[in-house]
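Below: one structure, written as structure tokens.
All protein chains of the complex are present and in place, except for one that has been dropped.
After this line comes subunit A, so read on.
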Amino acid sequence: MTTTSKNKILDTILSQVSGKPSFMDMRNSSIESLQRTGLPAIKDEEYKFTSITKKLENSISDFSVAKKTNLDSDLVKSHVFEGFEGDLVVFNNGFFETELSSLSNKGYVLSLISESNPKLLGKIAFSEKDPFVALNNISFEDGIYIKVPKNQKVEKPIMFFFLNQSNEGQVIQPRILIEVEDNAEVTFLEDSISLDDNVYFSNTVTEIKVGQNSQVHYNRLQNEGKNAISVNNTETDIHRDAVFTSVVISLSGDMVRNNLSLNLLDSGCEGNMYGLYLLNGKTHVDNHTNVDHTKPHAQSNELYKGVLADSSRGVFNGKIFVRQDAQKTNAFQQNNNILLSEDAIVNTKPQLEIWADDVKCSHGCTTGQLDEEALFYLRARGLGKEQAKGMLLYAFTGEVMDHIADEAFQNHIVSIVQNRLGSNF
């Protein structure tokens, strides 16, 4: 079963590669790697609770790459959230649209990967990381490369704006490579919009290098259509004394898988990961995070929270590796879940692997429901049941949303969440 469909997906993809001679080394080694591993089956430990391959087999009828769809600047503008100030990088079914984007190019350089041929491509997100990285390596058509030079602070946030719609083919494979040199600072926002409710499969790979003493803040909102299937691999290399912060807010979609991996390569670096999944319907969101402490005196913080209604499913797997050299590491991880319905499922696996002795590592994980006494307290003060519930859930989710870097983006997300909580999902 798996073998045939593996071949089906692979065959389609391989037939498309032949026409594109660029990055052949990377593509060839990824083809080898993917032929060896295949797409993940349910037996694979990493995809134990998320049968993404099966989902793809059942939902996607056309594995060819989606063509660009018809967009105009008014349409784009209508989807950008209110109060946005910054640079807009528009992707049309994964293809960068120069005309529709608005770029100040202040403090950074943006180019097409095919034009600039960056050396770093595929070096942070290499095929062995995940089968879907290999898939993207093999078949992405083009992507963008952003370079923030030394000692630059990019004042305004840069937003990656994905507009997706299945259009003669259902596979969308965006590729982003970000290289932040030493002593620089930049904030990225990411928003994905489904233009209709049709099925598509988006397989994004984002590679980020955070140079010495730099600060990068990456904020991602996932609020796609109810049939969207999306896999995101975000791979980061963090260098000495640098700080990288990621916030991922997942609100909808059919099946969403996020692999976030932070490689803390030197001492003094800091990695922060915040995540919120607020789900209803049949949405299935899977967050796999991986922090690798390789050198002493680094720290990582992680907080993921989930609220699950209807027959939604939340999966969390947080791995913390502390290598032998990484003495004096501080690593903290927490995952809290609230189940609101009998059909909702939570699978969580907070995982610690430690080879150094002088470290402080802890993880905590809870699954429960709203505190009856807190509810009673609010109701005794005249709040309706739904209102009280919404208020408590908002307080629960707020802890994650507080970490969103851009104020306008934060307001936008808060208002969506409040609407959802107010209407009781």
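Here is the rule we use: a contact is a pair of C-beta atoms (placed from the backbone, for glycine too) under 8 Å apart; a residue touches a chain by one contact, two chains touch by 3 or more; residues count from 1.
FYI, contacts and distances are computed from a predicted model.
Participant: As a check of understanding, state which of "Glutathione transport system permease protein GsiD", "Fe-S cluster assembly protein SufB", "Heme exporter protein C" or "Anti-anti-sigma factor" is the UniProt name of the chain not shown.
Facilitator: Per the UniProt record, that chain is "Fe-S cluster assembly protein SufB".
Participant: Based on the whole complex, identify which of A:227, A:301 or A:327 touches the chain you can't see.
Facilitator: A:327
Participant: Touch as defined at the start, partner being the missing chain; which of A:14, A:80 or A:352 qualifies?
Facilitator: A:352
Participant: Spell out, residue by residue, where the missing chain touches subunit A.
Facilitator: Those residues of subunit A that touch the unshown chain are 45, 324, 327, 337, 339-342, 344-369.
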